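With one protein chain removed, the remaining protein chains of the complex are shown where they sit.
To keep things simple, chains are lettered A and B as they appear, and every chain counts its residues starting from 1.
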Amino acid sequence: MSTDHTVVDGAGHRPAPFRPDLYAGAAFVVLGLAFAIGGSRYDVGSALRMGSGYVPLALGGLLVVLGLLVVAMGFRGGDPSIRDVQREPIPWRRGGLLVAAIMFFGFFVSGLGLGPTLFVTTFIAAMAGHGTSPLKAALTAAGITALCLVVFVALLQLRLPLLGDWLGG
Amino acid sequence: MDGILLGLETALQPTNILICLLGVTLGTAVGVLPGIGPTATVALLLPITFEFDPVASLIMLAGIYYGAQYGGSTTAILLNLPGESSSVVTALDGHQMARQGRAGPALATAALGSFFAGTVGTIVLALFAPPLAQLALKFGPADYFAIVVLGLIASIALASGSAVKALAMIVLGLLLGTIGQDQFTGVPRFTFGVRELYGGLDFVSLAVGLFGLAEIIRNLETKNSSSIVTKKVEGLWLSKDDFRRIRNPVLRGTALGSVLGVLPGGGHVLASFTSYSVEKNLSKEPKKFGTGVIEGVAAPESANNAAAQTSFIPLLSLGLPAHPVMALLVGAFIIQGITPGPNVINDEPELVWGLIASMWVGNLLLVALNLPLIGIWVKMLSVPYEVMFPAIIAFASIGCYSLGLNSWDVFAIAAAGVVGYFLIRWGCEAAPLLLGFVLGPLLEENLRRAMIISRGDPTVFLTRPISASLLILAALIIIIAVLPSVRRKREVVFQGEDD
Partner (left out) sequence: MHRRIPLATLACLSMFTLAACGGGEADPAAFPDDDITLVVPFAAGGPTDTVTRLIAEPMAEELGAEIIVQNVEGAGGTVAAGQVADADPDGYEVLIHHIGMSTAPGLYPDLAYDPLEDFKTVGLVTDVPMTIVARKDFEPETLEELATYVEENADTVTLANAGVGAASQLCGLLIEQQLGVDLTEVPYDGTGPALTDLVGGQVDFMCDQTTNTAAQIQSGDIKAYAVTTPEPIEALPDLPTTAEEGWSDVEVGVWHGLYVPSETPDEVVEKLTAALEVALQDQNVIDSMADLGTTPAPADDVTPDAHTAKLQEQIDLWTPIIEESGVTGG
């Protein structure tokens, strides 16, 4: 069985709330509140001259209402389109590696240059694969880096520096 | 019709055909890179065209534009990485088809549907440009607001699951669209002092994160996929049944795209997903949309291409650019010493008609160029997944970064990917969010503008005939869409209580 799915509550005849709907609804409520509160700090204005906050406040409020509807749906049997779908465990480590790879690229590409940044980025990303050894990841990273350099630098002539300022490139 | 003949005469000169081919090839090659959509491709390659004389340079630009659009659809279908709002819709069913080993038919449908729509669009452009331009002018801010509302409501159909969740995702997209500088007052909203966010979140980052990255994370949940394709590749070409199934969606998509493309600002964005919604609602099996049905590729691709063609109408008959690519073309015209304005079609008939005709020639070349490539693209999909996904990450990062040299655009991929992963897990789909994001600024701008012009009188939306009829249509759709899901839920609850 899936991890998020709660089995029918034995005590009563009501099914227990369907967790994915609670999470989704809660996310909408929180985001809606954030935009609504943020929006109310800007000038809201009037209907004639709507200020910067008018639309975020109104839409944020609407999102809160929709979020509550989604929560209610969770208490009333859950979203039929995903209720019976089996959910695998969340791949925290693999997902984390991918996010780390992309963040690395964003932080370091201007400093280290395209070559080294790409290699590290693809190496970290490749490590997220099932059963990928560090050696295999390094080979994959080297291949992809070479390919990207050929495509973007050689073929498209984008003249990306292979090494950045920090490496004296 | 004389114009078209003059145009064909120009476009079919051997050198111009060659230049068009060059443009189409370059456009496809750059547009196929993940994270680089048509607008970016055109902007990127614009300077190359300055080397040629005016006619040749504009023909090349048109070639690049269509090539890039096709390249973008290819990436959307193969890798689930849409580079522009229009290909978001193509990705929905196109990528599912690719996973089921039907990338060949999906790509062929995109090529053929686009070609057909492009041909019709060219004819519409040649015959009806002046009256359609007048239609575009009739659209005031209130009408614009109404059509965006209608489009957003129709986009609920993009989701295959819960309508309430789809609506919530649209609203979330609209809210994300408010990030950045408010153009009415100049106040930066939700930017937390980060100047790079003044221009708003980048669409490509959001799309690559929500679609591409979120899906990679999802695929890594289990070990079983050795490549993107999960089933045996069935063949590269359309079957007789496929042809029968795409016929009507292509026709309807073309008609819808031809009309919507004329609207300045967001017409071409509305075209692709409105046509998808129409097909889904007309289909006998609406539930299958999103799981890889060929109609879901045929309709938006046709609509998008027809709209791309007719969006030249405001530019050529009024001198007013309808969207960013058109604005780039205006620049190209001026650099070539031609002032695009209401008279350009009379002053430079050879050039304008040559451009129109070469758009058609470009579409033809595109089909000729891409159909043989389908085999290669499909082979590419059999690359082992543990090599494929790091490559996607690398290409997407370079693509998003290179457009604005803005690290925030790269961080946005990661953020959108994580959020997207969880939302999809919880049954909320990304496509409505992206469309809300694209249309959000249009919605807000036109709402505020309409209210200013009407001196704060909200009845303006109901007293203008265009706006009123569009809003009534939107209300009808929402009633039809929401009611059954409420009823279904009731039934579920009752069943639960019967146990």
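Note that in this section a residue touches a chain if its C-beta (ideal position, glycine included) is under 8 Å from a C-beta of that chain, and two chains touch if they have at least 3 such contacts.
Predicted, not measured: the structure shown is a model, and the values here were computed from it.
Screening B:Val187, B:Leu251, B:Val367 or B:Val383 for touch with the missing chain picks out B:Val187. Note on the undisplayed chain: of the listed residues B:Arg195, B:Lys287 or B:Lys379, the one touching it is B:Arg195. Touch with the chain omitted from the figure is made, among B:Pro314, B:Gly362 or B:Gly427, by B:Pro314. Annotation for chain B: contacts to the undisplayed chain at residues 37, 39-40, 43-44, 46-47, 50, 84-85, 136-141, 177, 180-188, 195-196, 198-204, 264-265, 314, 318-321, 324, 327-332, 334-335, 337, 339-344, 402-405, 437-438, 441, 445, 449, 452-453, 455.
Rule of thumb we're sticking to: only the chains that are shown with their structure count from here on.
In whole angstrom, the spacing between the mean C-alpha positions of chain A and chain B is 22.
Residues of chain A that touch chain B in their complex: 4, 8, 13-15, 20-21, 23-24, 27-28, 31-32, 35, 38-39, 42-43, 46-56, 59-60, 62-63, 66-67, 69-70, 73, 76-77, 79-82, 87-91, 94-95, 98-99, 101-103, 105-107, 109-110, 114, 118, 121-122, 125-126, 128-132, 136-137, 140-141, 143-145, 147-148, 151-152, 155-156, 158, 160. Those residues of chain B that touch chain A in the complex are listed here as 29-30, 33, 160-162, 164-165, 167-168, 171-172, 174-175, 178, 182, 184-185, 187, 189-190, 213, 216-217, 220-223, 385-387, 389-391, 393-395, 397-398, 401-402, 405, 407-408, 410-411, 413-414, 417-418, 421-423, 425-428, 444, 447-448, 451-452, 455-456, 458, 488-489, 492-493, 495-497, 499.
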